[in-house]
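Left out: one protein chain. Kept in place: all the others.
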Amino acid sequence: MARYVLINSVRGVLTILAVSFIVFSLARLTGDPLDVLAPVDMSREDEQALREQWGLDKSLPEQYRSFIANALRGDFGPSFLYPTETAGGIIADRLPASIRLGMVATLLVVTIGIPLGILSAVKRGSPADRIAKGLALFGQSVPEFWLAIMLIWLIAVPWKFIPTSGIGSWSSYILPSFVIAIFGIAALLRLFRSAMLETLGSEYIKLARLKGVSEFWVIMKHALKPASIGPLTFFGGVAVRMLTGATVVEIVFSWPGVGFLAFEAANARDFPVVQALALFTATVIVVMNLLVDVTYAYLDPRVRLGQRSLA
Amino acid sequence: MPFGRLFSGSGRESPTASSEQAVGTAEGRRRWFPWLRTRSDKVPWIPICIIVFLLLLPALLADVITVHDPLRGVLADRLTPPAWIEGGSWTYPLGTDKLGRDILTRIIYGARISLTVASLTILVGASVGTTLGLMAGYFGGWIDRVVSWLIDTFLSLPIVLLALVIVAAIGPSFITIVTIIAITMWAYFARQVRGDTLAVRESEYVARSKVAGSRPWRILLRHVLPNVANTLIVLATLQVGVVILSESSLSFIGAGIPRPNPSWGVMVADGRDQVLIAWWISLFPGLAILLVVLSLNLLGDWLRDFLDPKMRQRR
Partner (left out) sequence: MTAVPPGRDVDPILDVRDLVTHLYTRWGVTKAVDGVSLRLYPGEMLGIVGESGSGKSMLALSLVRLTPEPAGRILGGQVLLNGQDLLLLSAKQMRRIRGREISMILQDPQQSLNPVYSVGNQLAEAIRLHGMAASSAEVLKRSVAALQSVRVPAPERRLRDFPHQMSGGMKQRVVGAMAIACQPSVLIADEPTTALDVTIQAQYLRLLDEIRKETSIGIILITHDFGVIAESCDRVAVMYAGRIVEQGPVSDIFDNPRHPYTRALLEARPRRGRQAARLPSIEGQPPSLIDLPPGCAFAPRCRHAYRRCEEQYPPSFEIGDYHRAACWLAEETP
């Protein structure tokens, strides 16, 4: 088990390195940052000085090395948008708002998506199942940014107690968290529904019933745990997709989190902040995948006992 | 964003036996009770119609079927409501935006943008992904390990942030958005094809070809590729919807198709500030996205059931 976690951690670090490389190359290869950052009437000398200050005069591998070295120290350079602060500092300021919103959305996903998926499988073919399937299809197909605008128009504006933007009391969380959650709810609903159907049709469920286990425990003990293993492999993907959704939703609701920050920074050409955010988000994703892998091992004795390895 | 794979069977090659067991159980049940087998549902005509009339035909015939200019509007007619609302007129069936451009015309041209982006990214993604997936699944060993790791890495890319990085560096453009989406698209195809190839490789006829001394590329093209073709079609269909969602989201936040081009995402963004006085500007393009993506998902699900009963998710 320890070895398993170690292997996956090493893989995660490698992945973050690779992502940093991709971010770096995208940033450098798509154009010279100075073309857009430097004022048009800048003198040649000033430009050269700026180039040196940002290390743009060095070779690309060298630039990458110092980029990584600085990133490891949490130093992404000064923000262009707020010159008195560092990129890392701005992100740290904005992070709590995003985390709170993300936690509320995750809570919605887990408490709505999973039970609905189970219900839908157990009551297969019932009206509840049909409604759940419709919800899943909708959540999977609806563009979050549009849903957010429509909800502001149809709900927030007419019902005065729900704010249309910004962070405030608990009511300001309702719409953004719901819009972020809708895709996750749809995803978990579908994943758990099909996994539960597969499991409920299995021989060991038949045997549990033969032993005289009540239907409640057949579902909650014998079906749910093995059925959770399959969907778990997708949680990483669902999380990535929800992070994307969260960025868009923060922008629509002007939520003072890191997603909105990325938008502001990109529009202001605040390159260090955007770059730092991309790397930070990638790290979050990698850590989340690692957590999924560990949970996976916990749920599946074959992985836990080392008979199989994730590779 | 690109995320169709979530809904088309098992994900990264799962280390549990749950997928094997699942198949085994289903087969066991069929062996026991052959009459419990299910058949494919009926052809989903409504989604097909929506895809044809809302995506394919408008994209192909945009300049033939519209009378207004998608980019230049009549300022005098700005913020005209849809025809059936007081103050509207049939000159602009779905109304106009704040620059007096016809919403319907822009939606029709927007279909062209969506379809172009989707075709390009899926063509690139599918060819790169299929090649790498075939190699990884068939040769195994270090090739497989490297490709699998690349798949995991590229699926961990936060593409909105990457898009914003590029926007911060060089600004939005058509090429930017195609690159950004294609960069992750290949990984979905590679993952699917790799898994399928692993399964086909173990099959008897591939073993026979190997014994007969066929070259690897010949086996891959003649035996493996035709067997993964069905799942490729299903995945490609589902990914069209995913690309449309990705493209419109990126365009919405200003990291995709640049203004004034009528991408559906840009159009929703255009109406965002006026949703209280001119809701039609945002409503209709968003509805177009929803309907098209919904239909693509329904069609993809049906294709999966129709082409490959093994992959059927019971509904």
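For reference, chains read A and B in written order, and residue numbers begin at 1 within each chain.
Rule of thumb we're sticking to: a contact is a pair of C-beta atoms (placed from the backbone, for glycine too) under 8 Å apart; a residue touches a chain by one contact, two chains touch by 3 or more.
This is a predicted model, so every value here is computed, not measured.
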- request: Sort through A:Leu135, A:Ala208 or A:Ala262 and give me the one touching the missing partner chain.
  value: A:Ala208
Field: Interface residues of chain A (partner: the chain not displayed)
entry: 125, 202-204, 206-214, 222, 225-226, 229, 299-302, 305, 307
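In this text, only the chains that are shown with their structure count from here on.
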Query: Inside the complex, what are the residues of chain A that reach chain B?
result: 11, 14-15, 18-19, 22-23, 26-27, 30-31, 33, 35-36, 124, 133, 137-138, 140-147, 149-150, 152-153, 157, 187, 190-191, 194, 197-198, 201-203, 226, 229-230, 233-234, 236-238, 240-241, 243-244, 247-248, 251-252, 262-263, 265-267, 269-271, 274-275, 277-278, 281-282, 285-286, 289, 296, 300, 302-303, 308-311
- line: Seen from chain B, its contact residues with chain A in the complex are 1, 3, 5-7, 10-12, 14-19, 21-22, 25-26, 28-29, 145, 148-149, 152-153, 155-162, 164-171, 176, 183, 241, 245, 248-249, 252-255, 265, 268-269, 271-272, 275-276, 279, 282-283, 285-286, 289-290, 293-294, 297-298, 313-315
